[in-house]
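Just one protein chain is left out here, and the rest sit where they should.
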Amino acid sequence: MARFTGENLTCIRGERCVFTGLDFAIQPGGALKLVGPNGSGKSSLLRLMAGLIPPASGSLAWDDGAVSEDPEEHNGRLHYVGHLDAVKTVLTVAENVRFWAGLRPGADTARSAVVAALGVFGIAHLVDVPGRFLSAGQRRRVNLTRIVSAPAELWLLDEPTTALDAAATAGLEQTMARHRAGGGMVVVSTHTEVGLDGAEVLDLSDFAENVHDEADSMAVGL
Amino acid sequence: MFDRFANPARFMRFSKIVLPWLAGITIICIAVGLYLGLFTAPADYQQGESVRIMYVHVPSAWMALFCYTNMAIAAGIGLIWKHPLADLAAKSSAPAGACFTFLALLTGSLWGKPMWGAWWVWDARLTSMLVLFFLYLGYIALNNAFDDPTRGSKASSVLVLVGFVNVPIIKFSVDWWNTLHQPASVFKAAGPAVDTSMLIPLMLMAVGFTTYFLWIVMLRMRGEIIGGKIRAIRLRQVHG
Partner (left out) sequence: MTRFMHIVRRDLYLALRQGMDSAMVVMFFVLAVVLFPFGVGPEANILARIASGVIWVAALLASMLSLERLFQTDFEDGSLELLSLAPMTLEVIVLAKVTTHWLTTGLPLIAAAPLLAVLMNMNIDGFGTLILALAIGTPTLSLLGSVGAALILGSRRGGVLLSLLILPLYIPLLIFGVSAVDSAISGFAVRPQLMIMGGFLVATLPLCPWAASAALRQALE
């Protein structure tokens, strides 16, 4: 039985139907790779999985319980990495990571733990540097450190390799593999190649709305 | 009940039938009401001919409150049941409501001049009306402040509900403030003891204003629906 599933999902952004009739299922230790051209709804699907946008139709389920029944509990079991890195310019790297970790149960916010987590992405030396001095790649790595510094079963990563160099990308791949080995789940949207062994691939362009149906229903209204 | 009107296509058909009737009732009621009010009804023994302003002022003030209540109900339906037409109804009511409020303010000011010798007195009812006018303006401004029209209508729905809760509080505090500073009211004359010859034109005007409001709101909703379709076609050209 799958741990996290979505059934017959439709997403409407603004006034446009982005995708419709989309199903997915992820097992513990599984991974899902979202591909598709720009505007096909990869980011929207990730935000929908995180509960940031409600689906226009369809439902999400966790162990057969509807996610919408307890959104807070759902928040507690996921990490989301979006386009923005949420790094405060006046706080140091350690303060940034600690703040986010401290909002979650079971996080170790001791300095040594933060340094160790930063070490995963090779930025342990930046621990006391204020956010405003960081490059885009470094900010992205701080954001990724946030997800390893507090446990959560489901990782939702939107283009996580943006601005990352080869070494950091490799670090991320290893981290995801370790997360899955421990029973965690990963959903990644990507344009580039990200090593994700045995990941299912979901092509969003398969779920675009059928344009002709819509044109017919519009003619009735006018 | 809402499902019957949930479909924009059904609304378009329904409104097409209803619109001419609304227009007809509006024109007849306002024409007869104005004639009776301006020529047949008696002048007030104290206020003279200027009392006739009442036939526009009082229905306008009623409509100002009625529109806001309508918007709040529509916004609530839109937020809770995610009903797209309800959002459109709230959005389309706002300019009409703002105009009624402005009309109430304008006629109130015209009425105040012969009575009090000033274009504006900080009378409790006029002041509450002024605040209501600002609430309308805030709603319209917020509705138009976003690139995405759905976001604008949702945000302004929250605003109109917050405002609706506040209207009685504002009314209460303005009344309190007014009794402290200035006890008399211009509009005491238009109390409940109104003669039938005055009541009939007043009621006709109220009915006419209400049907006018429904007429305009339906027209605007039709415009919004068609506008939405044009946007959808444009979007499809962009996204293929």
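Structure notes:
Note that the chains take the letters A and B in the order they are written out, and that residue 1 is the start of every chain.
The definition used in the following text is that a contact is a pair of C-beta atoms (placed from the backbone, for glycine too) under 8 Å apart; a residue touches a chain by one contact, two chains touch by 3 or more.
Here the structure is a predicted model, which means the values were calculated and not measured.
Considering the full assembly, A:88 is the residue among A:88, A:111, A:125 or A:178 that touches the omitted chain.
Of the candidate positions B:85, B:121 or B:135, contact with the hidden chain is made by B:135.
Of the candidate positions B:9, B:28 or B:170, contact with the hidden chain is made by B:170.
Residues of chain A in touch with the missing chain: 50-54, 72-73, 75-76, 78, 80, 82-88, 90-91, 95, 99-100, 102-105.
Touching the omitted chain from chain B are residues 79, 131, 134-135, 137-138, 141-142, 145-147, 151, 154-156, 158-159, 161-163, 165-166, 169-170, 172-174, 176-177, 180.
Definition applied: only the chains that are shown with their structure count from here on.
Rounded to whole angstrom, the centroid-to-centroid distance between chain A and chain B, based on C-alpha atoms, equals 47 Å. If you check the complex, the residues on chain A that touch chain B are 14-16, 39, 211, 214, 217-218, 220-222.
Chain B contributes residues 8-9, 12, 148-150, 225-226, 228-229, 231-232, 235-236, 239 to its touches with chain A in the complex.
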